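Here the complex is missing a single protein chain, while all its other protein chains stay put.
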Amino acid sequence: MSQAPAPASAGGREPLPTAAPEAPARSSSGHGLSVGRLLSGIPALVPAAIVVAMVVVLLEKSQLELLPGFFSSDWNPSIAHPQYGIGVFVAGSFMTAIPAIALAMAIGLGIGIGGTTYLPRNVSRLLDPFVDLLAGIPSVVYGIWGFVVVGPYFGAVTNPWLYSHLHFLPGFGGIPPQASGQGLPLAIFLLTLMALPITTLLIRDALRSVPKDLWESGLALGATRWEVMRRVAIPYSRRGILSAGFLGFGRAFGETVAVAMVIGSVASFPANVFGTTYTMAAVIFQTVDAAQGSSNYLQALAEIALILLAISLVVNIVGRRLITGFSSEQISGL
Amino acid sequence: MTTVLSPHPDLDDNILFDRSARTRWRIGFDRWIGRLLPLLFLVAILPILGMVYWVSEQALPTLTWTIIVGQSPYATDQLGVPIIGTFELMLIATLLSVVLGLFGGVATAELLSPRAASVVRMTANMLVGTPSVIIGFFGFFVFVLYFGWGLSLIAGAVTLSMFMTPYIFRTADLAFTSVPRHIREAALGSGAAPTQYILRIATPIALPQILTGIFLAMAIGVGETAPIVLTTTAGKLAPTSLTSPVTFLTAIIWDGFNQGSGSPFFVLAFQAAFLLMVVVVALNIVVRVVAARYQKRLEGLYQ
Partner (left out) sequence: MSTQNPSGTTTTTSDQISSPSRKRSGTVGMGAAVAIAIVLLLVGIAGGYFLGTYLNKSTTSTSKTTLTETGSSLLYPLMESWGPAYTNYTPNVILSPASTGSGTGQSYAEQGLVNIGASDGYLANASATNVINVPVAISSQLIWYNLPGVPGHLNLNGTILAMMYSGAITTWNNPLILAAQDAAQVTALNGLSSETIHLIARGDSSGDTFLFSSYCDMSWSGWTFGASTTALSGDKTSGITFDTGNSGMVTGVEGQSGAIAYIGISYMSKVSGTGLNYAALGDNLSNSASGGVNSANYVLWSPANVSADATLGLTHLDFATYGLAVTLILGGSPYGAITLQTGGGGSNPTPGTTPYPITNLEYTLVKTTAQANSQAIVGFLSWAISYGNAAQYLTPIGFVPLTAEVAGYDMQELATIQ
């Protein structure tokens, strides 16, 4: 007896994922492949055509050859013998995305567990829209809020406090943080907020799909709610939680505008955890118009774009496969 | 679930009444975690409230109706032109992406073989996961340069629609695949042609979910900056043709940020941000309402 699937979650950037309904019965009857059928199939191939076109254009712009010194960390497009080492950007993208997803997973797990287990249904239903709303806010608004409001606060209060207390730790010492607050901590803060809705939603759904009998048998055996959660529900929903991590990472990794506004846009490794740096997405966005003059510069940017695209695609595909396994089911919305 | 600690003669062996220290600790820990974890909701709620409050604080004091509607070309404090620009961009982009996404989703759900369908779904998922700057990069080279459209309304709108189409595509696909099986079988078994089935029966059922997807895609599209900034250039007048320059709300915010707090654009940027947030919240509310009615309708289908 089939059951209606939960609808795509209203609000927020990505709707609720739910496990797919039963596999569809094809409505085509056995009349063979007609021209009409072929024609109506055209729009279905549009995403495929776009993806292929994207890859082709990027490959063409990158001229299919790696510039010398590509993996070094010297990025100097303007001197007489320009260098196009992208090490800084790759490192910067990971340095911002990994802590952000770690934080977003931790908080998302907390909210997910808290919302499903410890709060009455109607209370959590009241609070969920706020999390969704986090996803709906445009990233440029995040950026300007981060730069104008949070940045000075970080620069004046948070970073100096951390610096003064933790500067003996490796990576925390060296140059004192900037007054403007731009840098890694601010970027990680914003990225965490942006990845949070995805992780929360996916974890919450994964936890909610634990069968009731498993729950109740755990409780009946004398475990507390926390223990059932920890030893039964979470291992059961491992895949959903992992996929939350991957998809949230994909989001944080590819975020462009907000990061560009707060990361400081300097093409060198940060001196310490408070330092400014650059990410792949941000450098493409901010330098593509000025790079038009030099074909090598464009080539370098196209190659950065290819790497960014490849990593995003891999992360996304792995993340989705974790939820759906290897069947042809599909999760809704997300 | 509350913990009952009063003893009952028949329940002496129940773990609930085990007063050992370890159990008390476990129960206490559970209770405390139960109080702590929901507090994490604040991590999500406080920033939103902070953002809304702060944007409103900067934008509202000087916000007048003239600012929203005014279109004089050289005024640095009027949003009429960017609003029209956003509207026109969204109009073209939504039309294009609804047509492509809807028909594409239906075709995937109904028309393609399972293998082809799973490949197509994978490409749609890949597009969703692509960073917006890469779509902008692509749009700039292909639409602005190769095709010769220049930095224009049409280039921006088509690039934006490339961003929005996969969301509508996926939602349409899912909506049609989740039409309950017995309805599909009943329809086909009664002799309906596939077209009749799709148009007359499946679409009304799938419509709320499709609408949800469209509004969500619009909410995402209206807030996008990178792809459109790369494919359009600012204009002081409302766009008059497909090739004219166009200004839009997110560009105002981005320019305001670039110009710094001293420039007159700065306050305008907040007002644009405020309007954007209003639009996004409104769209989210609409989506929730539609989804709630969809829930009800689907439940009705199973009676």
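When the chains are written out, they are named A and B in that same order, and each has its own residue count from 1.
One rule holds in what follows: a residue touches a chain if its C-beta (ideal position, glycine included) is under 8 Å from a C-beta of that chain, and two chains touch if they have at least 3 such contacts.
The structure presented is a predicted model; accordingly, all values stated were derived computationally and were not measured.
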Full-complex contact with the absent chain, from A:167, A:208, A:230 or A:321: A:208
Which residue of B:62, B:113 or B:195 touches the chain not shown here: B:113
Touch with the omitted chain, as defined above, among B:182, B:236 or B:293: B:236
Hidden partner chain, residues of chain B it touches: 73-74, 107, 111-116, 118-120, 142-152, 154, 233-237, 240-245, 255, 258-263
Interface with the undisplayed chain - residues on chain A: 1-6, 18-23, 25-26, 28-33, 37-38, 41-42, 44-46, 48-49, 52-53, 74-80, 83, 175, 178-180, 205, 208-212, 264-268, 271, 276, 286-287, 289-293, 327-329
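Everything below uses one rule, namely that only the chains that are shown with their structure count from here on.
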Gap in Å, rounded to a whole number, between the CA centres of chain B and chain A: 15
For the chain A and chain B complex, residues of the former touching the latter: 2-13, 15, 20-29, 37, 40-48, 50-51, 53-54, 57-58, 61, 107, 110-111, 113-115, 117-119, 127, 129-134, 136-145, 147-149, 193, 196-197, 200, 219, 222, 224-227, 247, 250, 253-257, 261, 281, 284-285, 288-289, 301-302, 305, 308-309, 312-313, 315-317, 320, 328, 330, 332-333
Complex interface listing, chain B residues touching chain A: 1, 15, 26-27, 29-30, 33-41, 43-45, 47-48, 50-51, 54-55, 99-105, 107-112, 114-115, 117-138, 140-142, 162, 165-166, 169-171, 173-174, 176-182, 184-185, 188, 193-194, 197-198, 202, 208-209, 212-213, 216, 219-220, 222-226, 229-230, 250, 253-254, 256-257, 261, 269-270, 273, 276-277, 280-281, 283-285, 287-292, 294-295, 298-299, 301-302
